[in-house]
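A quick write-up on the structure given underneath.
A single protein chain has been removed from this complex, and every other one stays in its place.
Which chain is which? They are A, B and C, in the order written, and residues in each are numbered from 1.
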Amino acid sequence: MSHENFQECIDECLACLKACNYCFDSCLQEEDVKMMAECIRLDRECADICGYAADAMLRNSPFAIQICQLCAEICEACGTECKKHDHEHCQKCAEACFRCAEACRKMAA
Amino acid sequence: MSHENFQECIDECLACLKACNYCFDSCLQEEDVKMMAECIRLDRECADICGYAADAMLRNSPFAIQICQLCAEICEACGTECKKHDHEHCQKCAEACFRCAEACRKMAA
Amino acid sequence: MSHENFQECIDECLACLKACNYCFDSCLQEEDVKMMAECIRLDRECADICGYAADAMLRNSPFAIQICQLCAEICEACGTECKKHDHEHCQKCAEACFRCAEACRKMAA
Partner (left out) sequence: MSHENFQECIDECLACLKACNYCFDSCLQEEDVKMMAECIRLDRECADICGYAADAMLRNSPFAIQICQLCAEICEACGTECKKHDHEHCQKCAEACFRCAEACRKMAA
């Protein structure tokens, strides 16, 4: 991997962590929380792996590539769920998830 | 602190982590998810600090006492919220939270 | 996966987290810390993924299997490094790592 991909991937993971946490918080304040249940669950999953992946890259982990592969998969799932909901926080979260998934795949390539 | 308090506290943190994660998952599957929103939020907060506190004690962190003080406070808040709900997972979670808060206070004393 | 494998895997992850944190702490107190550098690095990596994997299983994560596959790989690497050192904390850590790797592979099978 190039150093550029590495830095881009860290930035996308942190942006995605932020978007997922914001979406988690916002979903819990929606009128119809039940409809957002899967979104809430996946936002937490995705925030956790993004934080873990960014941390791993920042400490030069020998497993950064495998961690990013897993991160791409979870981001993809979270983005796909968020994409279904019209709320702005969900749409923005989906976008951050797909960008992060893409950056993680580039890292792992 | 005595070695006994230390081991007891680790065990209570892990039991509380387990109860909070189970409660989080169960709340998201309830009929009325909206009513559980604050419970879901605090379950995640509490699971995070319990995992962090157990990890800190297990690595002999020089900050274990301060981390346990914070853990006690968050467990107390999560237990207080869970206690309000009649679901078995909430009542069991409240119990685990209060036990963990007590163990953390003993550690920090 | 069976419920039994699941519970066994959580227990092994927590035992491995404990052994890795103890080994990390002990390595830093050894006379020849330089010789332990790779062990220290991998103990941290392994403790992190074990905590993450246990947490994921405890919250019934839809990605538990993939996380356990990654955990098995990191445990294997940490165990292989620890195995090289005669210190009791390293030998015990290696044992915990290999047991955890085995339990994670069973989970993921």
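What we mean here is this: a residue touches a chain if its C-beta (ideal position, glycine included) is under 8 Å from a C-beta of that chain, and two chains touch if they have at least 3 such contacts.
No experiment lies behind these values; they were computed from the predicted model shown.
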Give the residue, chosen from C:44, C:92 or C:105, that touches the chain omitted from the document. C:44
Candidate in contact with the missing chain, chosen from B:8, B:25 or B:48: B:48
Residues of chain A in contact with the chain not shown: 14, 17-18, 21-22, 24-25, 47, 51, 55, 58-60
For chain B, the residues touching the chain missing from this view: 41-42, 44-45, 48-49, 52, 55-56, 59, 61-63, 66-67, 70, 73-74, 77
Listed in rising order, the chain C residues that touch the chain left out are 24-25, 28-29, 31-34, 36-38, 40-41, 44
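By our rule, only the chains that are shown with their structure count from here on.
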Express in whole angstrom the distance between the two chain centres, defined as the mean CA positions of chain A and chain B. 26
Hunt down the residues of chain C that sit against at least two other chains at once, touch-wise. 55, 59
